[in-house]
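All protein chains of the complex are present and in place, except for one that has been dropped.
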Amino acid sequence: MSRPNYDRDRGLALLTMMERIRAFERTAEQAAVRDQLVLGAIHLSIGQEAVAAGLVGALRRDDLMVSTHRGHGHTLAKGADPAAMMKELLGRQGGCCGGKGGSMHIADFGVGMLGANGVVSANITIGAGAAHGVKLLGDDRIVVDIFGDGAINRGPFLEGLNWAAVFGLPVLFVCEDNEWSATTRTADMTAGDGAGARARAIGLPVEVVDGNDAEAVADVARSLVARVRDSRAPAFLHARTFRQGGHTYFDPASYRSADDTAARIASDDPIDRQRAALGAAGVADADLDRLRSDAEAEMAAALEAAKAAPFPDADQTFTDVQDIGAPEAAA
Amino acid sequence: MSRPNYDRDRGLALLTMMERIRAFERTAEQAAVRDQLVLGAIHLSIGQEAVAAGLVGALRRDDLMVSTHRGHGHTLAKGADPAAMMKELLGRQGGCCGGKGGSMHIADFGVGMLGANGVVSANITIGAGAAHGVKLLGDDRIVVDIFGDGAINRGPFLEGLNWAAVFGLPVLFVCEDNEWSATTRTADMTAGDGAGARARAIGLPVEVVDGNDAEAVADVARSLVARVRDSRAPAFLHARTFRQGGHTYFDPASYRSADDTAARIASDDPIDRQRAALGAAGVADADLDRLRSDAEAEMAAALEAAKAAPFPDADQTFTDVQDIGAPEAAA
Amino acid sequence: MSRMTYAEAARTALAEAMRADPRVWCVGEDLGRGGVFGQYKGLREEFGPDRVSDAPISEAGIMGAAFGAAMVGTRPVVEMRFADFALCATDELVNQVAKARFMFGGQSRAPMVIRKPMGMWRSSAAQHSQSLESWYAHIPGLVVAVPSTPQDNYTMMHAALAADDPVVYMEHKNIWALEGDVDVGEPYDWGTARRRHAGDDLTLVCWSDTANVAERAAATLAAEGIGADVLDLRTLWPWDRDGVLDSVARTGRLLVAHESVGAGGFGGEVVATVCQHAFDALRAPPRRLAAPRSLIPYAPNLEDRLRVTEDMIVAAAREMCA
Partner (left out) sequence: MSRMTYAEAARTALAEAMRADPRVWCVGEDLGRGGVFGQYKGLREEFGPDRVSDAPISEAGIMGAAFGAAMVGTRPVVEMRFADFALCATDELVNQVAKARFMFGGQSRAPMVIRKPMGMWRSSAAQHSQSLESWYAHIPGLVVAVPSTPQDNYTMMHAALAADDPVVYMEHKNIWALEGDVDVGEPYDWGTARRRHAGDDLTLVCWSDTANVAERAAATLAAEGIGADVLDLRTLWPWDRDGVLDSVARTGRLLVAHESVGAGGFGGEVVATVCQHAFDALRAPPRRLAAPRSLIPYAPNLEDRLRVTEDMIVAAAREMCA
């Protein structure tokens, strides 16, 4: 696992981010299951953290991102405040969307995270469009546009990729392939050679990466991000990973073999792998453990802050709808 | 141009169908421009007749077809009665859709023609679905699902092809590529290597054909239709042709060089090419001319029949809407 | 008479229809696992994967393909998962399915049951909570069903499966587990309301889960001596114009309550129709209770501001009858 010229700092940063994402989601899961404080569905990305961490490390803070229903990790990696995110999951004041969006619509425009999306695939054209806007405005930001393997069977995949290629837009499309579309194996519903082949047919350069190898994701992201930024043209990354849990936190995933899942987790957990890489590079276990406990403490504090926050002022139901013809509360 | 073992009868049949399609459309154009009897838009396929003729010759009468706004040729080739079609264009009683659909919705379920479509690309999933129905019913028909080059940039292209491949459906997709999407050159709005590459990426076998060579279309159609019928799996044909006229009959196509168009027509008209092939095979010019004059006479008669037909009974506005909760005429 | 949940009732009807007619089949994402709300549980096992078919995440594909399959003589049940996602298939539904029979001059039919689970379901936020039944009522060619009880979800599912028209069939997500008695022999005529409570003081028109709310409100009102004639429309197209007009002729008062947005909602159609055709019978201005024209928020206290509650219905009825 040890690499020549291994960049320990980057390796630690990747692990730190992955630990923070996992701790955030485990904490959110607790808040949902144990505390019954998260009322809407949440979709956890446990097992997929290397994609978020590796990808976002290659971005500038002012670069932009759009994501999916399974977007906590991306959002946190992009720089959002976990307390504001946790408040959002609990529907509280101070949530990053004021408690109006919840997990599936998590967004933090302040760090360039333009929103998760409750409609599979819809963000693909939206991200292309954000890049279109950047092109028109004439600056050098790029957009990273993340979606799942299931999203490649909807029209916006075709329309968004074609759009970005035709107009020469600075967008990096990332298919975060966790093998599953809710309770259906994506492979059973997908013809041909999958995401990369489709992107290539639309003229995009494509890379495939082991999405559970944070270092590999970081490497390929660095090169693709540079390529997109310099060429002002889209590129495509297919990151293979695995959804360790159910589709939502209340899905027991009984449609797949628990033994297989356990074996996959045991052999191919991205955090375990990154810890091993750092261990091989000479980082002490205690230091690695401390990263984890720090992350857990941070997220426990985020949850406490969220619990302590009040619900939004009830008139918020009627704000930020529209300027012209805004609604009034019911008669 | 002469081929070994040239099948003269098939060659004549192809020419006959092409002459009939062209005569139908020239007559329809006259009815529109000169007589002002066609009130809606009509989209002519002049220059593209070899695709319809070559393709449909390979089908059985009970095979099914879906088509586009530019569907007169396909419909006629599938076996529809030109007088009923002309009545439809004039919005008359006895029109194949009772005068309720017009050119863009031309259909003749009696010959397996399940409808032209006014929405670009929409027929792609519908044709896949017709094949899905055939599969469920368990018979051995196939569906030919025709669309333009512009249609490959809309979502239903992806969704329809993936659908057919995933479910193993007997459908032959045909991209009738006339280089233009209304007044825009399709190549300018299409990234990558085009229709065939996209279809291949979705796992379909793809053939490309010179769509102005009726014999070549007929050959490839024969083999693809057999393949689809036997394998009960989709296939894809990319037929390259050229739209000789404007997008609609009232579009002067001033956005492209008239000289280039004239040169293309002079060198690559599918009817001229087929006449030449038959001439080389020893068919006398007089026989070829007679095919044309017969076709013209047939379509002139169709127009006369259409002109003589009354408009539909005005209560037809309220029939065939729905059984449950059918509308009444305005109060 | 058997006891069933709302979800079981539709599933039972569907299974019966599938047994009786081999042309009926279902298609949608995750149906093999029983559907996202368990509405298809067990059907895969009985009818196999061709007739209880999974689908790619591909709403336009599902709707378009089902339509093609309907035109050749099968009878698809199309599962859209959440009514919100059905918006990804709007061209297919509105421009194709609804129009085909008419624009092809009667050559084709689209016998389809298009299931679109609707409504607010705790903290599902703006993209998973919408009620757009009023849209479909505005589209010629579509039948619109909004059942509110196990009995109706059984009977109306059977009727929808037997219909040769496309039926937009909107179950309310909040009442999958609602239990009730089901008489499998109960007759049904399209476009007839169910009287959920009888009364002579005010006509209370409602549909979908709001009919359950209205029935509870009517009980409270009855205890105060106000007789509410609660008409659960059950379908928005066709809708029971005559039933509503008859009731208003008797009560002289009309209150319409629905969960969906009031502005441009079907409640306006009901009020307008009554005012046009029973103007002289009205003894008080008609009223509507519906959601304000705002989006559906995540936080529970914000979401509650959009709900039409029992209390609101009771208060409005009291005022109208004062």
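Order of writing sets the chain letters: A, B and C. Residues in each chain are counted from 1.
Convention: a residue touches a chain if its C-beta (ideal position, glycine included) is under 8 Å from a C-beta of that chain, and two chains touch if they have at least 3 such contacts.
Remember, predicted model here, so these are calculated numbers, not experimental data.
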item	value
Residue of C:G141, C:P166, C:G191 or C:G252 touching the missing chain in the full complex	C:G141
Selected from A:T27, A:S45, A:T68 or A:T125 as touching the chain missing from the view	A:T125
In chain B, positions touching the absent partner	39-41, 88, 91-92, 95, 97, 99-102, 104-105, 117-121, 150-151, 153-155, 181-184, 188-190, 255, 311-312, 314, 316-318, 321, 325, 327-330
Touching residues (missing chain, whole complex) on chain A	64, 66, 95-101, 105, 107-110, 114-115, 117-119, 122, 124-137, 143, 155-156, 159-160, 162-163, 166-167, 319-325, 327
Chain C residues touching the omitted chain (full complex)	84-85, 87-88, 90-91, 94-95, 98-99, 102-103, 125-127, 132, 134-135, 137-141, 236-237, 260-261, 263-273, 275-277, 279-280, 282, 284-288, 293-295, 297-298
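Methods note: only the chains that are shown with their structure count from here on.
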item	value
Gap in Å, rounded to a whole number, between the CA centres of chain B and chain A	46
Euclidean distance of C-alpha centroids - chain B vs chain C, Å	40
Separation of mean Cα positions, chain C and chain A [Å, integer]	36
Chain A, residues touching no fewer than two other chains	153-155, 188-190
Contacts with two or more other chains, residues of chain C listed in rising order	56, 58, 60-61
